[in-house]
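Heads up, one of the protein chains got dropped from this complex, but the rest are sitting where they should.
By written order: A and B. Residues from 1 in each chain.
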Amino acid sequence: MIQTKKNKTGAFLGLVAAVVVLALVVVLENTLPSTSQLFIVLKKGAVYSLVAVSMNLLNGFTGLFSLGQAGFMLLGAYTYAILTVPVAQKDTVYYLYGGSALNFSLPDLFGGVDTPQGLILGVALAILLAGCVAALFAWLIGLPVLRLKSDYLAIATLGFAEIIRAIFQWQALGPVTNGANMITQIPTFTSFNIKNADGEVILRLSAFVPFLVAILCIAVIVMLINSSYGRAFKAIREDEIAAEAMGINLAKHKMLSFCISSFFAGVGGALFAMYASNAQAKVYTSTMTYEILLIVVIGGIGSVSGSCIATFLYVAASEWWLRFLDSEMWIFGVKVPFLRTGFRMVVFSIIIMIVVLFFRRGLMGDKELPDLFRPRPKKTARKAGEHNG
Amino acid sequence: MEFFISTLLFGISVGGQYALIAIGYTMVYGILRLINFAHGDVFMVAGLMGIYLTSSLGAYLSPTTILVSLILVLVLTVLLGFLIERVAYKPLRTAPRMSVMISAIGVSYLLQNTATYVTGGQPMTYPAIPFLSDTITVAGTPIKWVVILTPFLVVILVVALTQLINHTKVGMAMRAVAKDFETSQLMGIKINSVISTTFVIGSALAALGSMLYFTTYQAVTPTAGAMPGLKAFVAAVFGGIGSIPGAVIGAFLIGICENFVKVLPFEGATTFVDAFTFALLIIVLVFKPTGLFGEKATDKV
Partner (left out) sequence: MAENILRLEDVTMQFGGVVAVNNLSLEVNRGEIVALIGPNGAGKTTAFNCVTGVYEPTNGRVSLAGEVIVENHPQGKMKAMYQGENNGKYTGVVRLTPDQITRKGIARTFQNIRLFGALTVFENVLVAKHMRAKQNFLTATFRLNRAEEKRMREESMALLEEQGLAHLKDEVASSLPYGLQRRLEIARALATDPKLLLLDEPAAGMNPQETQELTDFIRQIRTEYDLSVFMIEHHMDLVMQISDRIYVLDFGRLISQGTPEVVQNDQRVIDAYLGVADDAED
């Protein structure tokens, strides 16, 4: 059938694109100086892409307006951090609480962070568990709040994220969460750089790792969206009552979408902890959720590739391209006005406003990247149909 | 007992200040179905304007300069609210609901980042307003006059506002637009002027709220509007978003509760002040999915 054939070529193209991107990242990383701002953009962009796509699954494809993403990221980040602090470092990290309540560390179980298998297995397992913990909490909170409609659901999930943030800063949980202090000494992206016996880096993989994880996760989300369940999610988004009349169990499918979205937000949180080299509750504020929502909408609600493109543009503009606006500049002995710390973000917000006002449906609308290269469907068929009707 | 009274007084006062912000949220939501995320930041900007205007109008703070600058703050905040609506929301009137909300988040960003740029990110101190900042002793605790006066002022303003909405032509137009946007347009109601009026009222109340709030808590930072804004929004949802009395009652409840949570005798109680507000909200929503006084939403099949 034509439809399946199209899907197969699509899957093949996606695979090729993923391999090319990954290869490009490895090449760039090992040729350009590692201090380049580009790598911050690449790493943060990969992490945010995943979170943005996970939010799009919920908001764009299932039509559930949730603002809990930062909360689920926090859960993921802390799960990852708590499980990966090496046993030897625990007393230093948790010095305020006289050591940690947990006496094991996943990488140590497989031989320690310094061995390849310890690092890879430990980190992979921790990331997976980070997602599972986020999904578990999503299930718990979903039971009462998923019955709520649109804005009420949004504010309830936002509230949930704020509650989680307060709990993780609570002194009484200090031996596990390190209270209001950050958890450090965790394996980061740079831990994956391959070193020789002298400790010199021979192959940089610190941008490759987040890309690999993000691409794998996004691929799974895309496969879900294109499956029967994805269609059911879209049906719920389009019309809940009609979806229910088609035999779709609303509660079950909303919960499924919520948990899966939160799972990947949790994975994204774990990656963010790796990116930031720490887990710290006060980072995962509602502002972070707004930022991700902004990315999703700028990219186009209901477009996975739109979310990814918007993420990289967003991160690059805020972290890299506009940097020069933050420092004073002299041209021909004249000081350029306005330029000083903070101006970058003012200009950045104005750009955002312009994009929001002039691209109402986002950069991509609900189209995907390959759609742009397909011939547009002819309008004549529709006109003929109108005469019939 | 003394402790109880002072906690209660503080709670009522903060609640009143939240109420002034919450009215802005709930009115805009009632008419545009828009969560105006920028409203908390308008409140913050009003606070900053208070600081800059008083310091630029006079080297020393006489009661007259302060009064003049407070009036200016009111006027400028109203202008800001009006402009935000015209520039950021009006062009999106026909766009999907989500776009307008994103525009609101964008405005919130812009205001916060501009504030950071202007202040250099340093906390600024709100000037002492004569009389309001003076303290008296109630039940053995020194308390600023503002704490005592806020609830009365709020009640007067809310009564005035409900009179406006229930007994004037513009108020009737507002109610009509809130009930059915399209039909009221067909009935010849000038929708844009109704919406502008809503934003003007909301901003004016936010400006007043900022004067009362920052007289109590004097540090103004670029993010100073975020939490009070969010709490006020929660208050609005709590009371059933779209309902003004609901928002006011919700705000007072939240203000009082959070002040009592703050003094609860367990370790780290202050960590949970904000969390408590949200927990209360979730519990209310579970039992009353559209808030305490919200209209029940029904889908027509």
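Going forward, a residue touches a chain if its C-beta (ideal position, glycine included) is under 8 Å from a C-beta of that chain, and two chains touch if they have at least 3 such contacts.
Since we're looking at a predicted model, the values are computed, not measured.
Asker: Pick from A:38, A:153 or A:243: which residue touches the chain that isn't shown?
Answerer: A:243
Asker: In the full complex, which of A:207, A:224 or A:265 touches the chain missing from this view?
Answerer: A:224
Asker: Applying the definition given at the start, please give the residues of chain A touching the unseen chain.
Answerer: Spelled out for chain A, the touching residues are 1, 3-4, 220, 223-224, 227-229, 231-232, 234-235, 238-239, 241-250, 256, 260, 302, 366, 377, 381-382, 385-386, 388-389.
What we mean here is this: only the chains that are shown with their structure count from here on.
Asker: Centroid of chain A to centroid of chain B, CA atoms only: how many Å?
Answerer: Between these chains, centre-to-centre, one finds 32 Å.
Asker: Which chain B residues qualify as touching chain A in the complex?
Answerer: Those residues of chain B that touch chain A are 29, 33, 35, 37, 88, 91-92, 95-96, 98-99, 102-103, 105-110, 113-114, 116-117, 120-121, 226, 230, 233-234, 237, 241, 267-268, 271-272, 274-275, 277-279, 281-282, 285-286, 289-291, 297, 299, 301.
Asker: Given the complex with chain B, which residues does chain A contribute to the contact?
Answerer: So the residues of chain A in touch with chain B come to 65, 144-145, 147-149, 151-152, 154-156, 158-160, 162-163, 165-167, 169-172, 240-241, 286-287, 290, 293-294, 297-298, 301, 340-343, 345-346, 348-350, 352-353, 356-357, 360-361.
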